[in-house]
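The complex appears here minus one protein chain, its other protein chains still in place.
We call the chains A and B, going by the order they appear; numbering starts again at 1 in every chain.
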Amino acid sequence: MIRLDPSLSKSERISVIATWIAALLVILFLMAPIITIVPLSFTSDSLLSYPIPDWSLRWYEVLFGSDMWMRALWNSLYIAFFATILAMILGTVASVGLTSPNFPFKGAVMGLLLTPMIVPIIITAVASYFFYAKLGLTNSYLGMILAHALLGTPFVVITVTATLLGFDSNQVRAAYSLGCKPIPTFFKIVVPQIQPGIISGGLFAFVTSFDEVIVALFMAGTEQFTLPRQMFAGIRENIDPTIAAVASVMILISLILLLGIQWVTARSEKLKAGKT
Amino acid sequence: MAASSQTAPLTDSSQPHVGFDPKKLKAQVRTAERRKTLRALALVAPLFLFVLVFFLFPIGSLLERSVNSPEFVTIFPQSAAILHKSDNLKTLDEQAFYGTLFEELQIAAKERSFGPVGRRLNQDVTGFISLFKKTARKIKKEKQRPADAKAWFLSQNENWGNPTYLHAMKRASSAWTDFYMLTALDLQRSDGGSIIAVEDEKALFVDILIRTMEISLGVTLICVILGYPVAWVLAHTTDTMRNILLIGVLFPFWTSLLVRTAAWIIVLQKEGPINSMLQSLHIIDEPLQLVFNRFGVYVALTHILLPFLVLPLYSVMKAIPNDYMRAAKSLGAKPWIAFIRVYLPQSLPGLSAGAILVFILSIGYYITPALVGGPKDQMISYFIAFYTNNTINWGLASALAFILLVVTLVFYALYQRVTGGKAGMGV
Partner (left out) sequence: MRKSFLAAGTALLALSAFTIATHARDLTIVSWGGAYQDAQREAYFAPFAKASGNKILDEAYNGETAKIKAMVETNNVTWDVVQMEAPELENSCDEGLLEVINWEKLGGKDTVIDPAIIGECGVGTILWSVILAYDSEKLGQEGPKSWADMWNVEKWPGKRALRKTAKFTLEIALMADGVAADKVYETLATKEGVDRAFKKLDEIKEHIQWWESGAQPPQWLASGDVVMTTAYNGRISKANDEGRKFNTSWNGQIYALDGWAIVKGSDNADKAYDFIKSATQPQAQAQLSAKIPYGPTHKDAVAAADEKTQKRLPSNPDYLKGALASSTDFWVENVEDLNQRFNNWASQ
C-alpha cells in the first residue's frame, strides 16, 4: 500500500513511514467515536460502557416504540425534505442567472448569497427567532422549513454554479435557433447536464437541515422537535443507550447520503470524461 | 411561457437583413443585451429577496437591538422625558419627576407591565427588579397620588433617591444606548457620563472573547499538526488507497455533529472506554477527568473541524508536481531542507485556507462546547444563547453577536484574500 520510491534514502523512508503511521492514527481518531458508539446501541444493559454484557435490540425497540422519537424522526425528514426542495429551486434558478455573462456585480451578489454559510449559526438562529416571532412563524413547520432552506441555499448555489461553468452555453443557442423556447430549453438541455450539481447541492442542503440543531433550539416548538433537537435534550438530560441507538440510525442515514454524493460525483465525472 | 417565447433572446442574429444600418443594429444589440441582463437579474431575484428578507433584515434588526432598548421610554414615557431633559440630573424637577413616576408606575403595576423595565434597569444597576417589585405591590394599594411623591417613594425604599439608581434611569431615558456595547467590552458609563472599566467582579466578556480566540487558535493548531500528514498521505498514494482513506475522513465529516458530540461524551466519560483501557493497562489508578473540561472541548472540536483542514490542503497538495522535490534533491538539497524550502511553501495556500476556515468555524461554535465543556470552557456563542434564553438580556446578546459577527467577517475577508475566493473543499 505504501509505494516507497526506491530512490529514497533511508532517512527519507523512515520519515515517509512515520508520516503514514501518523496519518493512519489521525484517521483512527476520526473514526473511533463512530466505531465506538454503534456497538453500544446493541447493549442489553442500561449503562453505556464496555464490555457489553449481552447483545440485544432492546434500545431499538424503545426508540421505534417511542412516539417522541418517531415524531422527531418524521419532523426531521419532513422539514429537511421541503427545505431541500425550496433551496434547490431558489438556488438553481439563481445560479443560472449568476453565471450569465450579463449579470452585473456578480462577485458582490454571490458573496451576499453565500453569507448564510459564513455567519455563525448562533447569530442566524437568534436573529431568525426574533424576526420569525414577529411574523408568528416560530413554533411552526413553515418557519423551520424557511430557516433551514436559507441555510441550504449557499450549497446549491456553489455546486450548481460550479457545474454551470463547465456547461457549454452554445447548446442553448443551438436549441433556440432550432426553435426551442427558453423554459423547455432549460429543462431539456440545461437541467440534465447540471443535474449532478443540483443533486449534490440538494444533498448538502438536506444534510444541513437534517443535522441542524441550533435554529431548531430557538425556533421549534414541542410539535416541531427534530431528531437533533431531541438528541440535544437527551444528551443534556440523560445519556442512555437510546441515544446510542438514535446516533446509529443517524450514522446510517449519513452513510447513505455520503454514498449518494459519491455516486453523483462519480457519475458526473464519467459524464465529463465521456464528453472530452 | 407564451409571453417569454416572443421575447426569446438572440433573435437579433436571425434578424432579416433589411438594409445595413449600424446604428440600428447597435441599438438592437443593446436592447437584446439589456433584456438578457434583466432576465439574469430576474432569475437571481427570488433567492436574493429570500436572503434579504429572511436573513439580512433579521440580522440587521438583531444588531439594532444592541444599540436600541426602548423599554423604559415605552412604559414610562413621561418620566423618561423629564429625566432626559434634565442636564445630568442637576436640573431635575424632582416633584414633577416623582409625581409622574408615581402615576406611571401605578398604571404599570396594575397592568403588570413594569417587568421589562425592571429587568432593563437591573442590567445596569443590580437591585432594580426587587425595587420595582416591592414598590409596585404597595403602589397598587394607594388611592391617589400623594402630595409629596418624592417622600412617598423614599419612604418605600431609600434607593429611589439614590443617585446611582437615578443615573441608571437617566441612562435608560433614551431608547438609543451604548450600554450593551460597552457592557460587552467590560466597560460602563460612570454617573458623570465618561466611559470607565466595570468592577472586577463584573468583568467577564473580554475574558470570554480572549478565551474564544484561545480555544479556536488551539484547535486550529492541533488541526494543522494532525491534518498535514493525512493530507500528504492522501495526495501521495494510489487511487484505491486514497479512496479508502478518504472515506475515513469524509464519513465522520458527514456524520451528524450531535452524534459525534454524544460519542465523545461516552468515549471520554469516567467509565468510558478510554479510562477503562488506561486502567486495565495500569497506566492510571484513578479514572481521569477527560470530558466536561477544556480537554474535552479540544478533542471534540478538533474531531469535528479536522476535515475542513484536510480537504482543501489535500486538493492543493495533489496539484504539487513531484518533480520539484526531485529537482531540489538532485541539486544536493538535504531532504528536510527540500521539504521546508520547496514543498511546504507550495502547500501553504491550502494550509492557510484550511486553517483560517477552521478558525472561523470554531469561533462561532456553540453546541459542542456547550455539551462537552464545563462552565469555564464556554465560548462567546454560548453566552449569546445564554443571554437570549436564560436571562432575557436581549440587548447584551445582540451586542455579543455584533462582536462575533465582526470578528468572523474580518477573518472571512482574510480567507477570501488567501484563497482568491475560489478554494474548494476538494470533494
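What we mean here is this: a contact is a pair of C-beta atoms (placed from the backbone, for glycine too) under 8 Å apart; a residue touches a chain by one contact, two chains touch by 3 or more.
Since this is a predicted model, take the numbers as computed values, not measurements.
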Chain not shown: contacting residue from A:8, A:38, A:112 or A:133: A:133
Among B:90, B:141, B:282 or B:376, residue touching the chain not depicted: B:376
Among B:64, B:142, B:158 or B:207, residue touching the chain not depicted: B:207
Which of B:41, B:278 or B:392 contacts the chain that the document leaves out: B:392
Contact set of chain B toward the excluded chain (per top definition): 111-113, 115-116, 119, 122, 126-127, 129-130, 133-134, 136, 201-202, 204, 207-208, 269-271, 287, 289, 292, 374-376, 378, 383, 386, 389-392
Sites on chain A contacted by the missing partner chain, in the whole complex: 46-47, 49, 82, 85-86, 89, 130, 133-134, 136, 138-142, 145, 184, 187-188, 191-192, 221-223, 233, 236-239
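Keep this in mind: only the chains that are shown with their structure count from here on.
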Complex contact set, residues of chain B against chain A: 1, 4-5, 8-10, 13-14, 33, 36-37, 39-48, 50-51, 54-59, 61-62, 65, 226-227, 229-230, 232-234, 237-238, 241, 245, 248-252, 254-267, 269, 271-273, 276, 303, 306-307, 335-336, 360, 363-367, 371, 381, 384-385, 388-389, 394, 397-398, 401, 404-405, 408-409, 412, 421, 424, 427
Touch list for chain A against partner chain B, complex: 1-3, 9, 11-12, 15, 19-20, 22-24, 26-27, 29-34, 36-37, 40, 47-50, 90-91, 93-94, 96-98, 100, 102-104, 107, 109, 112-113, 115-116, 118-124, 126-132, 146-147, 149-150, 153, 157, 162, 173, 176-177, 181-183, 207, 210-211, 213-214, 217-218, 228, 231-232, 235-236, 239, 243-244, 247, 250-251, 254-255, 257-258, 261, 265
